[in-house]
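With one protein chain withheld, the remaining protein chains of the complex are depicted in position.
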Amino acid sequence: MYKIAKENLTALFQKIAAEQELYLPVKNAGQVNFGVWTEDAEVDLDTLKSVKSPKDVFFPQSETLYTCIRDGKKIKVEPEALKEQNFVVFGMKACDVKGVEVLDKVFLVDPLDTFYAARRDHGTIVALACHEPEETCFCKVFGVDAADPSSADVATWIIDGMLYWKPLTEKGEALTESVKDLFEEDGSAEGTIEKEQEAIRGIVEKLPYMHLSLEGWNGDVLMEKFEDPLWEELYKPCLACGTCTFVCPTCQCYDIKDYDTGRNGVQRYRCWDSCMYSDFTMMAHGNNRKSQKERFRQRFMHKLVYYPANNEGMYSCVGCGRCVEKCPASLNIVKVIKAFQKQGGEQ
Amino acid sequence: MSIEKNEGFRPKIVAFCCNWCSYAGADLAGSSRMTYSADVKIIRVPCSCRVNPMFILRAFERGADGVIMCGCHPGDCHYTSGNFYARRRMTLLFSMLDYIGVENGRTRVEWVSAAEGAKFSQTMHEFVDKITSLGKNVRLEDLRCRN
Amino acid sequence: MQELINRAKELLADGTVARVLGWKAGDLPYNPEPAYFEKEEDFADFVYNGFCGANLSKYMIEASKLEGKTLVCLKPCDTYSFQELMKEHRVDRDKAYIIGVGCKGKLDIEKIKAMGIKGIQGISGAEIEDAAETLTIQTIYGEKTCAYKDAMLERCHVCKGKDHMVFDETIGESKETKDADRFEEVEKIEAMSPEEKFAFFQKELSKCIRCNACRNVCPACSCRKCVFDSNKFDSAQKANVDSFEEKMFHIIRAFHVAGRCTDCGECSRVCPQGIPLHLFNRKFIKDIDELYGEYQAGADMEPRTPLTDYRFEDAEPGIVAERG
Amino acid sequence: MQRIGVFVCHCGTNIAATVDVKKVTEMALHEPGVVHAEDYQYMCSEAGQELIHKAIKEKHLTGLVVCSCSPRMHETTFRNAAEKAGLNPYMVEIANIREHCSWIHKDIEEATEKAVILMRAAIAKVNLDAPLKPGESKVTKRALVIGGGIAGIQTALDIAEAGYPVDIVEKTPSIGGRMSQLDKTFPTLDCSSCILTPKMGEVNAHPNVNIYTYSEVESVAGFVGDFTVEIRKKARSVDMDKCTGCGVCQEKCPSKKTPSEFNRGLDTRSAIYTPFAQAVPNVPVIDRDACIKFKTGKCGVCSKVCQAGAIDYDQVDEIITEKYGAIVVATGFDMIKLDKYDEYAYSQSKDVITSLELERIMNAAGPTGGHLERLSDGKAPKEMVFIQCVGSRCADERGKSYCSKVCCMYTAKHAMLIRDKYPDVNVTVFYIDVRTPGKNFDEFYRRAVEEYGVNYIKGQVGKVIPQPDGKLLVQGADLLDNKQILKEADMVVLAAAIEPNPDVRKIATMLTASIDTNNFLTEAHAKLRPVESPTAGIFLSGVCQGPKDIPETVSQAGAAAVKAIGLLAKDKLLTNPCTAHSDELMCNGCSQCANVCPYGAISYEDKEVNDHGVREVRRLAVVNDALCQGCGACTVTCPSGAMDLQGFSNRQILAEVDAICR
Partner (left out) sequence: MKTEKNRAEMIREISGVNPLKCMKCGKCSASCPSYNEMDIKPHQFVSYVINEDIEALANSTSLWKCLSCFACVERCPRDVKPGKLIDAARQIVVRERGQDYLTPDEIPELIDPETPQQLLVSAFRRYRR
């Protein structure tokens, strides 16, 4: 176990960034999102949640796949290069790391998404524990421990002005090796961290959503949930914007579009899609989800039923609470789960 | 930015001209052999009120350095009131472009009648000079379209 | 609030209305959601407090298609939007029973959180009846307080006034909350150099994730099919691939609502990235006021808006350059 | 995918000397969709057109791009050539490489490069062209004239003479209008009714003319060539077929206290009345507000005395629906109200009158039998003062900003007539400017001064003060002498401004004809189409379009008639196919487009649509092809882009932009 004083973090970032790209929470025009570290970037490790999840480090909102260039009446296809440089993501929270696991199960299975895979191969995740969880958090419901981001490559904690650094994987070890001279070793760190973890878990217990029950949600209840008349009520406030899907760490749908640049050819790119949008999965014959109710249902059925059905019961929600914070109509997955629970109770 | 510095820079300029006055004015400039820069390319529209702000932004997106719209003089519109609507639309659009920091002068509206060939050519001269002095449009360009 | 509930129940019971559109209490102290109430027992969850910022006018587009009348609770500023929608034939006045509800300024949870208040468990002082000037906030990390005024939405600081533009009846008092100049921010930007302006908007807009929340919440953006979703115009955009597209979207959106935007402030309220989107709309409003005479969208039923009207002596577009 | 042919014209050396036409032709073949490209000396020649014909046939072309002179020059030529070869004429686009390229550039390389870009833009546009077909609409061979004054009468007569049936709708019980109220006309001083009455008789007797008096236009639907108009024929209470016009009923009517409209309220009339002796038709109406029978149920004198049995108290308003191909508006004018001009004491003294009131006083059939006298005491005046520009040329809201145009001349007429008939009466005219543009007009004014000794003083009157002895103290200024003048007068005549008949606003709305801030109807073009409204099929006659005197009115009335006849003479109207169209699945029905349409071509209907499986009734914009002129104002107003213009569609213009910026 290593540690470094908080005020020396800039030196750490400089050192990492000298070797590879470094993504971390940066405040820009008042909002914190993951961005590339630069000398004048305003790093913000105190804000609990970035507005967008850091998933776009691995799965960018838009990326070009290939370009078609016309030469007279011939067409040349130039595929986009894959990510080849190593990079580090610093400051991801336990829920966000779990979000990447959810994405892995989609993009790293056959057929392999090479663009995503390349980014995963070259990226090292340094996670940071949540020291002050908030009322919108419900990660524990989905088995995430805010105090112990242990599925990352490196786990860190900030306690009393010290950052504690614990490499967990080979990638993590390698990164540690490259910056080791900035660290000091601390044999008694485990104890300090355990004490902090107890405190965090104590706070987590007090959070309003902590006892949300997922009973009745799994891969086996497909038709029953799908046909439930409750959806007819729930979707009504939904404005059909894509905020929930775009801030979500696990939403993985994308659309493929073409952009004619004129002289630089036609670029085929993919960009995040949202099941809330009216042209979601639009096909030549039209759209198979005609109403907002159907599109709204899709999002929650996907997270709580379809995904678990295909992934040994793993939900594709990690309880980060971003949708709770950002929905313009104050709708969110918690309200949906609770509504079904209430209905179940009544029955 | 001085004009000297931009020597060799050839701006791309799109001119929207209404069919009844300005396009005819441009024709008159041509038949009177009044030269202006080849960097100006004219698109014929029925009336200045056909020009959608999206056309103008699209031109900038695709790498235009200046966009000028010409129509009949106020009160002379072939359709009686088209250019009045166009005038308000363009005033607001230009004001918004100015507001978000696009250099003043990249857009212009000029009323040119069918008899004003000389004015058309003179206006294009001035506009090309202005755009040349402003240099390449970088604030409203889509990088994907850049060479 | 009880008066409102009683009246709503009464109108529901006597068949005047088939449903009530109001707000349902959320599961956190600050997240009530727009909801329909059709049965007496539904009202257990009915709430109207400082966090009911949502402008329900837009929901009336869909509600106008339903059988029977819908009772809708509109705050003074919401009624401008409703009237503008009436003017555009997007809502049916005959299908609406409007209760003009009082307003003492709506709260912005983002502002409260920006004060460093987190782990919120309870908030008192936000009820519409409370005369308190201070909010008391219970959090996991202890009790916090903040002035009601400091937690108000930006739009409430430039409130259009306490009068409802259209209503069947009104319930509750409103409070004058205007304490700032509506165009101050716009003027500040206008005074910047082109480079500063560009940097300012580039920075703000770079946060845009094209979630379309601003568009979808906007009562003026009521198109069945937005140009940015349509292939017909060759203008579909789903993501901002280049920074140009951020500008394109927001400029065109502001342009499309120019002269129709009532300045209800919903766009800025809902932006997940806190982009001050009202600065676009307000710039157009300011220009319209200065160039074509003061105009408040939604304040009347005159069919022509500033962009569908003209005067011979209107300013030339060159005025933009002349103004500097 | 289109199969496009590109034809590059040399225009002799006009193009070929500056543009490398061979290179342009070669470049064309690299463009998507182009299957044929060739160049030729003169594309517009017979031989050139033959090349086009051949290529269309052999290569099965679906679109053409001609790189040549301005489309304003030969677009029609090439469209016709395409049509002859069986291709839709609207599948042709012109790249203007002469006026916009070869003639203005000197450098061959530069000009060639530009010509290629212009060609690309045209190819991009033709790629998105769709075949268009001009619409046809029928023409109902009947005209409607709204207003039965001299303007309406003249227009109706001219149209009727050309052989088309015409209906006149007149609001009052008789045709004749303002002119029938005038005594004499300038500058010839002929008697107004002597020249008007025969015209009224002529129009009444004309087999092609049908007059609806005491009637108003209720609604107008349809469009050029095919208007449907509802006319409300108000209950006259007198059977027009039975009445012989003997006038006994008017004599015997016991209710005689209603102010006479015709005499401007200077005297009274009976409840059953014809406005004036020469009224056409000479059939009285019962003013139901004044009639004792209608008010109390008791009376019925007129019915008893009528030997023809024409009185019909049970008559009701009748709605007549008729179709018309053309509508002429001739609604005329009235004097403005003077209630805001307290300083001239109009409402305080009976001896302060308007010029139109003076006309009635001067008229032999008027309230004083043509004798000039003070209305207060019946005495003959000795001093008369005329005040000009009362409410005309006024910058504030009390009056009108425009010059009423006729006042200078009729005041000279009045002054002259008074001096002629009553040489002992002194006449003073306070004027700001004397405006006399017109044939023999200035001579007329000078005669008033030189031969009749009318005293013209440059300067406005500030105040008219009624004196206890009944005189009027006029306080004015003489700007040329730099003196303030206090003058005692017996009568003061105010040249009040004229304004369009207030009903015109309602009528213009029904017709969707545009109107200016002063309520004058707007002409389609101020110089070139002065008697047409921008709305097709609507024509303007007389003062409803702007202040004018009788000869001008009559000439405009004739011009409006010619325009209407030109329209009625057509069997069918071909409509411009480059019109706007609304996509019903995208339309919001918000009415914004209708607000900017200068032609009233957009209406709304509730229609059921099937939006990808969702069926619902929506309010949708519908463009009338016969009315739409294709300006495109609506397309930009439409936020969703539902409204698009054929031939200049959004995607086409964007494609041109893209091609130019590439």
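Structural remarks
By letter and in written order, the chains are A, B, C and D; residue numbering begins at 1 in each of them.
Heads up, the rule we're going with is that a contact is a pair of C-beta atoms (placed from the backbone, for glycine too) under 8 Å apart; a residue touches a chain by one contact, two chains touch by 3 or more.
This structure is a prediction, so every number in the text was calculated from the model and none was measured.
Across the complete structure, the visible chains that the omitted chain touches are D. Screening D:V461, D:L521, D:L620 or D:A642 against the full complex identifies D:V461 as the residue touching the chain left out.
The residue from D:I292, D:A477 or D:V562 that touches the chain not shown here is D:A477.
Among D:E46, D:D396, D:D469 or D:D606, the one in contact with the hidden chain is D:D396. For chain D, the residues in touch with the chain missing from this view are 343, 389, 393-396, 398-399, 432, 458-463, 475-479, 482, 484-485.
As a convention for this text, only the chains that are shown with their structure count from here on.
Between A-B and B-C, more contacting C-beta pairs join the chains of B-C. The geometric centre of chain B is 35 Å away from that of chain D, both derived from CA atoms.
Centroids of chain A and chain D (each the mean of its C-alpha atoms) stand 67 Å apart.
Those residues of chain B in touch with two or more other chains are numbered 53-54, 62-63, 75, 81, 85, 89, 142, 144-145. Listed for chain D are residues 596, 637, 650, 654, 658, 661-662, each touching two or more other chains. For chain B in complex with chain C, the touching residues are 53-54, 57, 60-61, 74-75, 81, 84-85, 87-105, 107-109, 139-144. Interface residues of chain A facing chain B in the complex, by the touch rule stated above, are 259, 261-264, 267. Contact residues on chain C toward chain B in their complex (touch as defined above): 186, 189-190, 192, 194-202, 227, 233, 235, 241-245, 247-248, 251-252, 254-255, 258, 280, 283-284, 287-288, 291-292, 306-312, 314-321, 324.
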